[in-house]
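All protein chains but one are shown in place.
The letters A and B name the chains in turn, as written, and every chain counts its residues from 1.
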Amino acid sequence: MGKTRGMEVSIAAAEAVKQADVDVISAYPITPQTHIVEKLSEFVANGQLEAEYVTVESEHSAMSLCIGSQAAGARTFTSTSSQGLALMSELVPIASALRLPMVIYLVNRSLSAPLSIWNDHSDVMSIRDSGCIQLFVKDGQEVYDHLFIAYRAAEKQEVLLPVIVNLDGFLLSHTFEPVEVMEEERIRQYLPPYRPLYTLNPDKPITMGAFAPPSLFTEAKKAHDETLKASHPYLEKAWEEWAVISGRRYRPVEEFNARGAETIMITMGSLSETAREGVKILREKGQNIGLLELRQWRPFPQEEFRQGVKGVRRLVVIDRAVSPGSTGGPVASEICSALYGMEDQPSLENYVAGLGGRDVTVEDFLNMAAPPSREKKYAFSIHGAR
Amino acid sequence: MLEIRFHGRGGQGAVTSAELLAQAAIKEGKYARAFPSFGPERRGAPVSAFCRLDEKPINLRTVIKNPHVVVVLDPSLYEVVDVTGGLRERGHLVINTSKDPRAFFSGNLGGLAAVNASLIAQEILKRPITNTVMLGALVRMLPLVELESLAQALEERFNEKIAQKNIQALKRSYQETLILTPEDHVEREGKGESGEAGDARITGEKDRDYSWKELPPGCIVEPGSTRKNLTGDWRSRYPLLNRERCIKCGLCWIYCPDASLIRKGDGFYGVDLNYCKGCGICARECPAGAILMEKELEG
Partner (left out) sequence: MFAVKTLTDREYLAPGHRGCSGCGQAVAVRMVHKALGQRIVVACATGCMEVISSPFPQSSWEMPWIHVAFENAAAVASGIEAGLKALRHKGKIDNRKIKVVAMAGDGGTADIGLQALSGALERGHDFLYICYDNEAYMNTGVQRSSSTPYGASTMTTPAGRIQKGQATWKKNMMEIVAAHHIPYAATASPSYPMDLLGKVKKGAEIKGPAYLHILSPCPPGWGIEAEDTIGLGRLAVETGAFPLYEQEEGKIRLSLDFDKLIPLEKYLKGQGRFRGIDQERMDYMQERVLEMWQDLKRKAGLRELRPSRFRKEGVKWIRTS
């Protein structure tokens, strides 16, 4: 087994990138992501990682460079946050449509304005429909583990899609905590060298990035949608295989005291940990409540989700981003549509919480989970707004 | 509702034709819509434009598949585009030709209007732009709008000098148009349906029928595959090489945008008419004057 050490989660993330033996890293500083690429540059400078480390002049070029490098057949990594992702956002759907299996650590931070360097999920929600696999993690260990899991699934020839691993800015990225770093040997077993299906190679020339006439665009989009949905079993497989070598088993929808619960809270990312504490307290007080943590945001795990909420009377969905002018947060909207047509639909209360670094405490969870004074089928509010 | 399709080459003003007709109709209190077809094809390539006319408001925003009328701006198109494809039974055809129009009549046409628009355009406009000229022929056969409304539309669209020349061309074309009706028509032997040869050569159509399952990952494409797209269709003139004058310098070959001059074993050059778009650079740049551009024969 590996060795458990205390380390900043950003450093654990960089450690994982090093162990995955990536070929190319494109780096541009943005808070709170910067520690990851700083550490990587140190690895490269000290010869601990053999990779081309390119300090680009913008995130737009960072993603462009990833596309070029991955298309040339190199295992490629980049990391960003917030405005950086917004600047990349023209290219993220291109990376996925060209089927380039890069991995991106997205250290979640709010989108301006007002400028905020602190955490929420507005950045990733702005590229929800980019066609990438999108995963959420809740602690340092999950951050580390998911770099390998992401490459393992992404590089399958049936998948070939970018994976965005979402970790909460500061709350995760800047926290010092124990992380088990795996032995190199195990990692090499789990993650074999990247064997691309096609590359930009003069010995076998291809054209990438042709445009589609109206007679083909629909088919191209259909193919992309089907491919993303079909990546689900490969993610499952990658998690299963990871469990074999690490003993840690991940699932698209994680359950905590959820079996037979009347009320279920739903969270994504690092909120899930604090939420567990809330659930424990409420359980002790006799409330029949459980928690579902949505790990796999895209492709949306419809089956697992429906299985998880079967027989539940009440859902409390916590969003970490506003969808201005909408009927709820982006996660709640997704869940409403996932529930549509289900028998005995539960009621749904949607809270947006933890915007721009606002602390979400155990008490907040207790308040949000408390049964409403008047039962409603659907309710939405921005929690804690004065 | 009446639906009209215009065929031209990129740069000849097919879209302008459709818009002028629509503008004239709108001036008369009718309802009209004009729209182009969008594609990667450039100047010289066969293109089409569309116009819908009605007495009532029009709510359709779809491609016109079965027009009532087809207007062909360029005589070199008959051989390369299925111009009457989808034309309704007893539909009307308006053509630009210097030939006997009877050769273009087929049994199921409701009427044919023919005019030597290229000649009129050259004489009055001094340019081979036949779009307004063809409108004269169109309204001669089918009084869709008043000639005067078209003239007004032209005046609004262009500066005075250009507008007046176009109006002159429009009126002359109106006068000189020949109309053939089914009654005038004499069946000619050996002339098949005009569509068949055209169908097979319409650019790339055959390649476009993929299901999503057949698409390669990332929509990657095989190299050099535009060779299937024969751009010789775009040509209205072709280079004629004179071996006696040729000094085998190779400038025609290196200056060709379409790699259509082929170096032969004996050092002379030949033209690949599959791709030659007839730009004339080779003729212009030949230091020995060994290349002449000849007009493509129509029909």
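In this section, a contact is a pair of C-beta atoms (placed from the backbone, for glycine too) under 8 Å apart; a residue touches a chain by one contact, two chains touch by 3 or more.
The shown structure was predicted, so the numbers you read here are calculated from the model rather than taken from an experiment.
Colleague: Which residue from A:I117, A:L197 or A:A212 sits in contact with the chain not drawn here?
Modeller: A:A212
Colleague: If the hidden chain were put back, which of B:L241, B:C256 or B:A290 would touch it?
Modeller: Residue touching the absent chain, from the options given: B:C256.
Colleague: Hey, which chain B residues sit against the chain that's not shown?
Modeller: Touch set of chain B with respect to the missing chain: 10-11, 40-45, 204, 207-208, 210, 219, 221-231, 234-235, 248-251, 253-260, 263, 272, 274-275, 277-281, 283-285, 287, 293.
Colleague: Tell me where the left-out chain touches chain A, residue by residue.
Modeller: 23-24, 26, 50-52, 54-58, 60-61, 64-74, 76, 90-91, 94, 98, 193, 199-202, 205-213, 216, 220
The definition used in the following text is that only the chains that are shown with their structure count from here on.
Colleague: In whole angstrom, how far does the Cα centroid of chain A sit from the Cα centroid of chain B?
Modeller: 54
Colleague: Chain B touches which residues of chain A in the complex?
Modeller: 97-100, 160, 197-198, 205-208, 210-213, 215-216, 219-220, 222-223, 226-227
Colleague: Which stretch or stretches of chain B touch chain A in the complex?
Modeller: 39-40, 208-213, 215, 217-223
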